Every structure is written in structure tokens, then in C-alpha cells.
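Remarks on the structure that follows.
Note that this complex is displayed minus one protein chain, with the remaining chains in position.
Up next is chain A:
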Amino acid sequence: MFVFIIRRLFQTIPVMIGVTLAVFLMMHLIPGDPAQIMAGERADEAQLEQMRENLGLNDPLYQQYFRYVGNAIQGDLGTSIRTDRAVTEEIFTNRIWITFELALYGTVLAVILGLIAGIISATRKYSFSDVSLMIVALFGMSMPNFWLGIMLIYFFSVNLGWFPTIGWESWKHMVLPVLTIGTGGAAIIARMTRSSMLEVLDNDYIRTAYAKGVHDRVVIYKHALRNALVPVVTIVGLQFGTLLGGAVITETVFAINGLGRLVVDSIRMRDFPMVQGTILVCAVLFVVVNFIVDITYRLINKRIELN
């Protein structure tokens, strides 16, 4: 296990290098002079030269990259053009925790709904409940979440007045965004659980268990579900990771001040250090979550060998 963790850790190194390189190059790929972008349209030549000197833009590209990574490791992702605040301060003071909460609750909801629907579907294959649940799941995963969010606001906030339309303060604020963000994941988990369960239920040891006279419930929950859950764990982890970085739409619809909204607002304001910093943090978080998922997967399924 220890060897596995070390090897897996080494595998993430090239990815991390690639991610930091891609994010670093973003600034240089934007058409125009990075100094001009940082200093603003009205800056004169002297100010631009000063900016180039301050940012080290006159140095060779590889030196700039090493400096960027070095600073990032020390928690310095630059300064926001818009607010003049340190990028890391903006991200880590509040935003990241809000997104974390949103992603966590969304994933929990997706797991609960998805597992229940998947198990019902698999154990009642081709029945009315199976077909209807899978139709609901198909619609769930095909639904654009920006539309779902708006419709939920219309019905539950505007019409019924049950929940507030925007913000992230009390549990009441959280219901609609969590529903919005969790629906797609629930649909994917339901489909995955169903197909995984069906595959497991087809195995000889399940037939043997039934033949021995073991109760249906014990066969399903003790023998089948345990094994069927192995591939589902990966999907759940991926979902959580995706939501951590991809809560962009939900946060925008419900005006929640998380990481996703920060990216969109910063792109609109052309606040590139903030865009770079937030995207880097999201990608690194995603890589870390994937790493943890792989370890968990290995722990619950010892048969898997690192290939």
C-alpha cells in the first residue's frame, strides 16, 4: 500500500508541472502585452517598463516560470488588478470554503439519491419503477443546470416564497443551489450504480448465495452492493472534484461568492492574476481529490493492482 501511494504520488508530479505550466502560460498567450494588461489601458511607457521590471517580464520565460512556481508554493499567486488584494487572500479567506460546502452538500445529495435510485432500478430490472427512474436519470443528466437553477428560483422563491433567491448564509439559502448542483451527479451515480449492480448480480457467488437460501436483502446489501460500490466510489470522487472547480454555473445563478463566481467575474473584469490563481487552485484541488480517490479505491478493492 505504501509503495502504491508513493508511486501514485510520483505520477501526480508531471501533472502538477503541466498544470502550473499551462496556467503560467495563460498570461503569455493572451493577445497583447502582459504588462499593459496588468497596468491597465491608461498606463504610459514608463509605467509599463516599471511593471515589466516588477513582474520580471524582461527575464527569460523559463526563469519567469520557476519564479511563478516558487512563489505559488509559498502562497503568493500575485495581486488582483481589480481589488489590489493578494489573490491567495481572496481565495482562501472565504471563497474556497463556500465552494467546498456547496460541493460537499451537492455530492452528499447526489450520492443519497443516486444510490437509492440505482439500487431500486437494479433489483427491479425492467419493472415500471426501473424504467421510470432511468428516464428521470436520463433527464437529470441532460438538464442544463443553469436552467434548472433558474426554474427552481421561479417556482420555490418567486412563486412560493419558500427559499431566498440568492446568497449563501442559512440552510434556507443552501437548499436550491444544492439541488441544482446535485441533480446531474445523482443521475450519473444512479446509472452507474444500476449497471454496476446488474453486473455483480450476474455473478456465480450471488447465485450461490440465493441457492443457499440467503435472504434477498442480505444478498443485495451484503454481497452485491459492497462489490457494486467499488466503481461508484470513483464516480463519486470525480463528481466531488468536478463540483469543487465546476460550481461556476450554480454560483453564478444564485449569486454565491465562491471560487466559480470569482473566475467568471474576474474573466469579465479582465483581472488575469485572479483568473490564473483561481484556476490553478481549482486544478490542484482536483488533482489532490483524484489522488485521494485512487487511494480509497485501492483500499476498498485490494484486488486492483497498480498497472
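Simple rule for what comes next: a contact is a pair of C-beta atoms (placed from the backbone, for glycine too) under 8 Å apart; a residue touches a chain by one contact, two chains touch by 3 or more; residues count from 1.
Going forward, contacts and distances are computed from a predicted model.
UniProt lists the omitted chain of the complex under the protein name "ABC transporter permease subunit" (options: "Glutamine amidotransferase type-2 domain-containing protein", "Sigma-70 family RNA polymerase sigma factor", "Ferritin-like domain-containing protein" or "ABC transporter permease subunit"). Note that of A:Leu133, A:Val236, A:Ile249 or A:Val293, the residue touching the chain absent from this view is A:Ile249.
Residue A:Ala22 is the one among A:Leu9, A:Ala22 or A:Val218 that touches the chain not shown. For the options A:Leu9, A:Ile112 or A:Met151, the residue in contact with the chain missing from this view is A:Met151. In the full complex, the hidden chain is touched by chain A at residues 14-15, 18-19, 21-23, 26, 29-31, 138-139, 141-144, 146-148, 150-151, 153-154, 158, 195, 198, 241-249, 252-253, 263-264, 267-268, 272, 275, 279, 282-283, 286-287, 290.
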